[in-house]
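One structure follows; several queries about it will come next.
Every protein chain except one is present and positioned as in the full complex.
Should a chain be cited, it is by its letter among A and B, assigned in written order, with residues numbered from 1 in that chain.
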Amino acid sequence: MTVHMKQDEPVTDNRLDTMHQGVIGKPLSRLDGLAKVTGTAPYAAEYPLENCLEGVLVTAKITKGTVTHIDVDAALGRDGVVAVIDDPKLAARAAQGTAGEAPAQPARSVGYWGQPIALIVAETFEQARDASKHLGVEYVKENGAPLDPDTVAAELQDGATRQGDLAHAMTRAAHSVDATYTTQGHASAAMEPHAAIAHWDGEKLTVYASLQMLNYNIAELADALDLDEDRIRLVSRYVGGGFGSKLGISEDIISASVAAMELGRPVRVVMSRQHVFQTIMRRSETTQRLRLAADNSGKLIGFGHQARVSNLPGESFAEPVLQSSEFLYGGENRLLELEVARIHRVTAGSVRAPGEAVGMPALEAAMDILAEKTGIDPVELRLRNIPHKHPANGTPFSSHKLAECLTQGARAFGWDEGPRQPLQRREGEWWIGTGVASAARVHNVNEAKARVTLRPDGTAVVESDMTDIGTGTYTIAAQIAAEMLGLPIDRVLVDLGDTAHPRGPGSGGSWGASSVGSAIYLACKGLRGKLADMLGADEESLVLEGGRTSDGTPIGDLVRGEGWSIEGHYTPGKNAENWTVAGFGAFFAQVRVNRFTGETRVDRMLGAFGFGRVLNAKTARSQCLGGMTWSIGLALTEALMFDPTDGHLVNCDLAEYHVPVHRDVPDCEVLLVEERDPVASPIQAKGIGELGMCGGAAAIGNAIYNASGARIHAYPMTPERILGAMPE
Amino acid sequence: MKSFDFQRAEGLDHAARLTVPDTAMPIAGGTNLLDLMKLQVETPETLVDINPLGMAAIEDHGTGLRLGALATNTATAVHPRVRSDYPVLSRAILAGASQQLRNKATNGGNLCQRTRCYYFTNIDQPCNKREPGSGCGARQGIAHLHAILGTSDQCIATYPGDMAVALSALDACVEIASPGGNGRNVPIRDFHCLAGDTPWRDNVLEEGEIITAITLPAPVRGRQIYRKVRERSSYAFALVSVAAIVDIDEGIITRADLAFGGLAHKPWHDPAIGDMLLGQAPNYALFDRAADALLAGARGYGENDFKIPLARRTLAAVLAQATGVEL
Partner (left out) sequence: MAEKITVNGVQHDVPADPRTSLLDFLRYHLQLTGTKKGCDHGQCGACTVLVNGVRINSCLTLAAMHPGDSVTTIEGLGTPDHPSPLQRAFVDHDGFQCGYCTPGQICSATALIQEIALDWPSDASEDLEGRIAATDEEIRERMSGNLCRCGAYNNIIVAIRETVDAVAEEDRDA
């Protein structure tokens, strides 16, 4: 039995609030916590399969061209080498998120330096890795592949906003800002490198992999291998971080699968850290022009945001830099345009909060300049520019907590105490200052299925191929089911990350919890209906708590047979057309900038966020902390560097690509400004995972200016850039 | 990793004999060598584990101190006499790497660590240091980390370490055992080489030679500071670092032993900088002249131009701190 819902309307009954178990929203510890802290949770590469071979990818040493010959015989002569896989099915790139089809093939066609071209398979990892360094490969090179996103012609993307006359608004504005910002590329750098173990039994392929979206990935792998989906099983029970990099299937998975099918033995492929950097998605660098035209009161009359990003030829993904600029602030004269330069660097794709992660820091830096020009406090300036409806398409906001986040955040942070002029506070070598920025991130939901089984022993099982990439899905899934069915949390088992289960929404775009949560909610509603039928009661008035009905009957006693299984099936409806749905928030940061060296440390940071219902206050807060930590990296340390001659990623390891370390991250405070968003999902929850980094870097950058007087138009704000901009 | 023959040294002579062929290498902590072997930047056919040799003692040496080559970085940094008499050395070690790495890395190995140049560690890119005659990828490419002092057309790599910068300021000496039972002592300031026309050569060690110890001279009076500027607050290599031992007597600088990291193919020591400071009353104009002396021959390669002002300003910060000049 399936309970369907296509959500065309707001859902205002807030059913989760009417239940009695009292676990929804509570700061419960993760149900998978003990497995993770004791090292007993299995990640992709950690399933013990007998007779398993080890594969290591071989990558291209040219930027563009074709592999014409691979010296397989010489490789097979090396110690332990079993095979060289150079099948046309091997992928040249990883799949983009939600592609649902194979990524670019064959691997022999080279489009960027470092692209996988073959797989060496050997008895041991050391043998395979050694042989991978010595594979003889001949190429036909194509010279002149464009590498520089700033000099190649760019393609304008569809969907530009052109309203009124921005140029005219700029000339008649009392105050205006026209500033260009750059951001460098970023890497997801999930701690678990991409890995897969493939096992072919002659009929069916089982792949243990590190993936975010099994619901799409199974179709991608099926397409890549030309194999029916029902002959593939993907398992991703634990995923060591994704941040966009594991949205689509990657070269490790396809090559391990091809090898296992060809050799009849299990094959494990674990990418080296360098290969992950060089062959998985990068976040595109951006160049962004911001134009803000304001009247005397600081109200925007014109808003311009134009951005240039890059990607390989043939890739559909373009970093959606303008996503939140579309609706965050008013201004009747609007121009928003995004263009893509086609260059031959590794594929650009989703890295945590694609679009807003880099668009918001540029916009919010420009807003800081506008605040200074108008003489209006930056918090007040933002409050004055919150629109009542979408400024271009006119749709209403489903809920909107920006004002609350700004004002509550300012109060909690002590914003009003700080001088708003730069170079006012000094402690020894350090200038100290504060900054603010708004947060905004579009909310999405996705089709989702989940099965909930209520068993006669009074336990329930939740099953979906949805993944938990560290977001806390196991725990919130259990909380929703426990709340709806009136069960203690330890009577709910959650089984995720296996395509043997119903298709979930996948983890990405911050839509996981609200989408799969809605499917679980629907299934549980169905189960409540069955329980109500047994009692001759009506579902809505059914009171379930502590595993019992209101008259004390154990819930399991009402269940017949081996148990009742109901599938919840949630589909987004017309809400997306009729409403503007987004999460909002505000960041406040205090930094210190060394007046000699330009080194910057974040002293403290606060984020206030409104994203609908909080399903688990502990894991929700952790998601926000994670986003704020990424904001620090984006503001200060993270930058991909590409060689100008062949386009290869130069700093392709964790020593030279600087993700923040413990010491970079101070105490961060999180305010959860809770609300119910009836449009966002039937459980009134919105996305959380990305909002925490949509603008945070600007709070830090604006604080750098407030501290040191260095107005910088490039992220990250390294000592080099700060020294270059600091007044003497 | 390329396959190798693994041997354990039974004594210094044995180790020296085993490592004479240029296809053999000694391994101590292994934190840099294994990193490079996995990348096949280093491909020894014989790997000689010298840990059985002991050489881990830290002991008084006249009025100075002798640091065993196989003493770990941690053991050195936390040794009571290092902390009290040579704090610049403790500070430099603690500013480098992570606790896990310092627990394994040895003093001798630390001196031998190789550059972090991205083109050196990527065997599919040109690098005169790794593959003589193949060219310098960094000069045409990304020279962010690279040297501004004493560079050559062949190579603009930097020596990446911190410990040796402090040792240079301290005027330490490297004790080396040579094959055949001979030994020699090389001042740390002469131990590392400039790239010149032989960029593959990081230091003066000859085949079969093994570092046995580092000796520190008698402690001197003065304020000791190690200042490291990096792109995150910990666990990153230096953009610029300064090791300083500075003493003041009645308002006049009476000692100024300075060494610099992140600027050159070796820890940079130039006696002209100290000479300029000695006998002078500290002030910012003086610090600026000292920086002029340091940077007289400096040359940027685009991406690393910022190191020139950064070195100047870091030196000023260190000298101000050391002499108590108002910030």
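Note that a residue touches a chain if its C-beta (ideal position, glycine included) is under 8 Å from a C-beta of that chain, and two chains touch if they have at least 3 such contacts.
Remember, it's a predicted structure, so these values are computed and weren't measured experimentally.
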Chain not shown: contacting residue from A:238, A:397, A:564 or A:609: A:238
Hidden partner chain, touching residue among B:61, B:104, B:223 or B:289: B:104
Contact with the hidden chain (one of A:1, A:76, A:191 or A:543): A:191
Residue of A:58, A:593 or A:628 in touch with the missing chain, whole complex considered: A:628
Chain not shown, touching residues in subunit B: 1, 3-4, 6, 27, 29-31, 34-35, 38, 47, 49, 51, 74, 77-78, 80, 83-84, 87, 90-91, 94-95, 97-101, 103-104, 233-235
Residue numbers in subunit A that touch the chain omitted from display: 29-30, 32-43, 45-46, 48, 124-126, 188-193, 238-243, 270, 272-273, 469-472, 618-619, 621-623, 625-630, 653-655, 659-663, 665, 667-668
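Here is the rule we go by: only the chains that are shown with their structure count from here on.
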Whole-Å gap between the CA centroids of subunit A and subunit B: 41
In the complex with subunit B, residue positions of subunit A that touch it: 61, 79, 126, 129-130, 133, 428-429, 594-599, 601, 636-637, 641-645, 648, 650-652, 655-656, 658, 660-664, 718-720, 723-724
Subunit A contact footprint on subunit B (complex, rising order): 1-3, 38, 40, 116, 118, 122-125, 137, 140-142, 144-145, 229-237, 239-240, 306, 309-310, 313-314, 316-317, 327
